[in-house]
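Only one protein chain is missing; all other protein chains are in place.
And now, subunit A:
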Amino acid sequence: MINKQKLKETLQYEMLLLPALAGFVIFFLYPSLQSIYYSLTNYSVNKLTYSFIGFTNYVEVFKDERILASIRNTVYFAVFSTLLQNALAIPLAIALNAKLKSKFLLRMVFFMPWCFSGLIIGFLWSFILSSSDDGLLNHVLHQLGIHFLPHNWLGDPGLAMKSVIFVAVWQTTGWAMIIYLANLQSIPAELYESVKIDGAGKLQAFWHITFKFLAPAMTINVLLSTIGGFKVYDQILALTNGGPGYATESITFSIMNYGFSENRYAYASALSVVMLVIILLISLVQLRFFSKREDNIA
């Protein structure tokens, strides 16, 4: 009788877990594992049968100029958007932590772009940066008499990725700022008092206390921004559609291109596994580095 009661309770518990677990397995875990499996085959939509071909897809991936370019572009984007975002967000958070009359309104303004879809923000900036004379930025520059500065911001292969990074930083810096602000508010004020007594200047106080104690927020911001950077797609699609040529194509562009335009499923799967491995490696390195920094404050 007691056992029956117990069994009933156990079943009731598992019924609560089941929907989440089943859906997760069917729609995420199983397809992800299947990608690894497909990556070792020559599977494609046009074939009825497929066979194991070992690591051939991986060898080809690393010979494919277009894919290598997309990996380089993605790393460049992830690294520089993360660096810039954090380099701007820290001073911004410190400034907005001061006793300012309009600090809440200012915070709201700086955070706002994050709320909008990356696709629409990308299109908005492609209007502003467009190369033709009616492009807003070029128009302004001409009117100001700065005639050497107007550029084909999104069409010049040397500039396009930099413009894409600018837009990403423009959109996400406010978000990083909010995380830093929350962290700043948790730094005990006594610490600043004590370095004041020691006669330290503002810069030293920043270096020895603020910067050091922002370690947890920095870990989160750098990690999430890097991972997000590796998945970038919407903004680039709207801004440059990967062009000019494939100067701004990210890894996701390559996966979409080989997986859905050319129907080379196995090849695209191999690329997605490469993407996972890169994200895993970089996250592990970053976590190790940043957790050491966090240990230093404890």
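Everything that follows uses one rule, which is that a residue touches a chain if its C-beta (ideal position, glycine included) is under 8 Å from a C-beta of that chain, and two chains touch if they have at least 3 such contacts; residues count from 1.
The rule is simple: contacts and distances are computed from a predicted model.
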item: Omitted chain (choose from "Protein ImuB", "Carbohydrate ABC transporter permease", "NADH-quinone oxidoreductase subunit H" or "Putative ABC transport system ATP-binding protein") - UniProt protein name; value: "Carbohydrate ABC transporter permease"
item: Residue, one of A:N73, A:N86, A:T248 or A:S269, that touches the chain absent here; value: A:S269
item: Touch with the omitted chain, as defined above, among A:L7, A:A87, A:C115 or A:I146; value: A:C115
item: Positions on subunit A where the hidden chain makes contact; value: 9-10, 12-17, 19-21, 23-24, 26-32, 34-35, 38, 92, 95-96, 98-102, 106-113, 115-120, 123-125, 127-128, 130, 134, 136, 139-140, 143, 170, 174-175, 178-179, 182, 216, 220, 224, 227, 230-231, 233-234, 237-238, 251-252, 255, 259-260, 265, 268-269, 272-273, 275-276, 279-280, 283
